[in-house]
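Every protein chain but one is kept in place in this view of the complex.
Note that the chains are named A, B and C in the order they appear, and that numbering of residues resets to 1 at the start of each chain.
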């Protein structure tokens, strides 16, 4: 039995963690911490959980967690770094869902997150939890920095093609469309129904805090400079990310061969699906899949990549559980995909 | 030239007023007061107005309005009653968009609005601005209490049939579905996209502050007691109200005859449309119409009424302008409906 | 191993059946019949199933199903009655998702479904599959007529109160709001995004084909006449039904006592949840729950009931699987709810 707790359990990602973890027989979810809702039953905040899980949210108390195996932290940026060192010092593993341990360069926090990092020593220790790419490091990590939702949708299609030299590391253009749950559970005029509905709005063009995260991973993977323009936009859907990436082809390959290159790269991965037609967001909502499609525009020497994920699952709670599975030596898809059937 | 100002001009109803008033040649919109946005240009808050109206929002200052003819007040409940007496004392007419002057019985404010009314003397003076019903009183009023959005959609179909004795004043069941703009422009978790989208939620069942407003008007009209159950619900649309009313028929009439009874009652009204099929909300959005449909269920002796309005126009700013037209002896539809064409 | 097949597997209810049945270890889904998509892989029609279930849709062929235990039929009205007798004659059990075997009175098919029933002898044999009410009959049935989505949301809150005499069987008013998937998977102008979005439209007022279904069940349960007015409306959401029922109280009870009456009635049911606040549709989407809320309006002697379900699960495929569980002597919630936790 894996003994665990969630810190920050009443936000949207925390709620998804709650649902996944509470449904598993091999996991004991001992505490659900949520200071803002401490004392309330889960079902008061998340009525859909009524009669499924009847725990109370509690104030976070470091003294309670001593005997746990792993803790999931789902707090706003800048909050996590205050408590994670204490948890690690108890010998408990941590999967942090926020950005506090993703970047290796402390100054990036000042530039993009607007805070000074108080535990820089952990930045070199933390393992970036992009499951399909860093499986082995994750398996041995104490602190996993779970990737951001946009970066997950961007890195998974880009890394194989960059590593294989199929596309150029420069002149990459990324347009990502995100559902509103990506902004978190909060009172906000910008996220009110009347502002979002029947609307589309780009924001933080090239300034988004996920820019250094994407850059750091891509440059590490190819050991070279990478340049891209990233344009996120908010669309009137609750869940999901739709990412379109336009790249310069460096090697003239047929689409079929590029798909093969993905197959070789992601051969063992449960959650990467290669798609023959442009994928719909709804094909992946409520799943941990990342669907990838490609289309060559040979006349312009361009390769267009499209990926879709559920921002709360593969982009947050789902990938966190995938990482926990890796940490505890379980199949990555344990608890996600039921049985494999192969009728043809 | 009618000289006017809006107090509370940056909310959703205020914005609609801005658009209607600024488009009219016969109106001089002298000030747009909005304390929360004072100093900003309208287009900073309402980008759709850029290059159409380039005024600045100002802090409300009673000293500025002395020479105006009429003022529109669009403030949260309990705020309007603090400033309206001062405006009236200058001899300026007021159309109040909120609830502060709608109810005749002061105690109702304590029960439903949770505040004590500070200017009870005005409650008997104010005229309820349901344009089609109180045209003559409105024409002579100093203070017009513009009706609530739900009551407008409910009173217009009910009053003619109650007055004619076609339906019973008891056992009335009212289900109203409202778009989210009805809740006003504010930061609110309940009105966030992620909570409203793909969802429906009933609220304030039989406790809504519009209950005493509806009751007061119906009972005045038939000079008798009326009883009804009112169930409002929030639906994932931005604008519009869809009201379904189920009543007991007192006189067995054919549907055609009941339509005729409406035609006789509303003969001169520009904004009442009788519909042969259940009306869509989208048929009236961005208009000042109230569409009414009826269906007799003779087996059960029931008459079903359906009405739809745009909550921000006929349910707020549109009816306010209609009332201003009445006050200034203009055709009710002035500024709304361009020209009448009758090709057949 | 329960051997089964779905006939009509590519519609919205069929798709949900596919997902539930293919995820269960104890079920062998041998065939997925869908004449309109015969020859195609499931993932071509339902991309979200890619890498989860790789069967092909086939043309229905009675010769293939001889050794099955149970067949799910999800066909348009009037189609099912043509093939079900043949399946039953092979000794195979049938759960029919459509309306063809729900009504006992053959003439009702002519009036409400506009076809003449070709197998009237089966109408008296079929068992109405409202799981919580007819558990014992279902357990022994050969042909289960799975209830309609609206009736499920209406009957579950009404039956206990009518049987206990708490509410009157007359003067019942029912307003149901349905998501668009309830209309099925088809090309239809009325169900196009541009027509449904930002809109609400009532339809088939008191003429809906679910009216005789509701009436038949209620009258059977109380062995007396029942009268109600039913007003369905289409709302811009994909899944879910929100039903509001206004009834006359016959016995003056406190809300708490009426909740207790439900608890007594539904004591053993996994899927009925009593709610203290008006339920949201999103609380039950993607689940098999029916959430019920009540509010007494003592001044008017009215009791308001609100229920919400997922129209494709508790209103179709979920209840069908619940019925299969009953048939095969499994816990009703088998395959739906993982484990029960009771921390307090």
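Points to keep in mind about this one:
Operating definition for what follows: a residue touches a chain if its C-beta (ideal position, glycine included) is under 8 Å from a C-beta of that chain, and two chains touch if they have at least 3 such contacts.
Computed from a prediction, not measured in an experiment: that's the story for all the values here.
The hidden chain makes contact, of the residues C:59, C:188 or C:252, with C:188. In the complete assembly, the contact with the undisplayed chain comes from A:173, out of A:173, A:222, A:274 or A:330.
Contact with the undisplayed chain is limited, among A:55, A:70, A:272 or A:285, to A:285.
The missing chain, though absent from the display, is touched by one residue of A:36, A:111, A:229 or A:264; that residue is A:229. For the options C:16, C:69 or C:198, the residue in contact with the chain missing from this view is C:198. By the touch rule set out above, chain B reaches the unshown chain at residues 22-25, 29, 47-48, 50-56, 197-198, 273, 275, 277, 279-280, 282-284, 286-287, 289, 291, 337-339, 341-344. Although one chain is not drawn, its touching partners on chain A can still be listed: residues 171, 173, 175, 177, 198-203, 205-206, 227-229, 231, 233, 235-240, 242, 244, 246, 278-282, 285, 295, 297, 299-300, 302, 304, 306, 308. If you put the missing chain back, the residues of chain C touching it would be 12, 180-181, 185-189, 191-198, 236-238.
Note that in this section only the chains that are shown with their structure count from here on.
Of all chains, A has its CA centroid at the greatest distance from the CA centroid of chain B.
In whole angstrom, the spacing between the mean C-alpha positions of chain A and chain B is 46.
Chain C has its Cα centroid 40 Å from the Cα centroid of chain B. Counting partner chains per residue, chain C shows two or more touched chains at residues 198, 279-280, 282.
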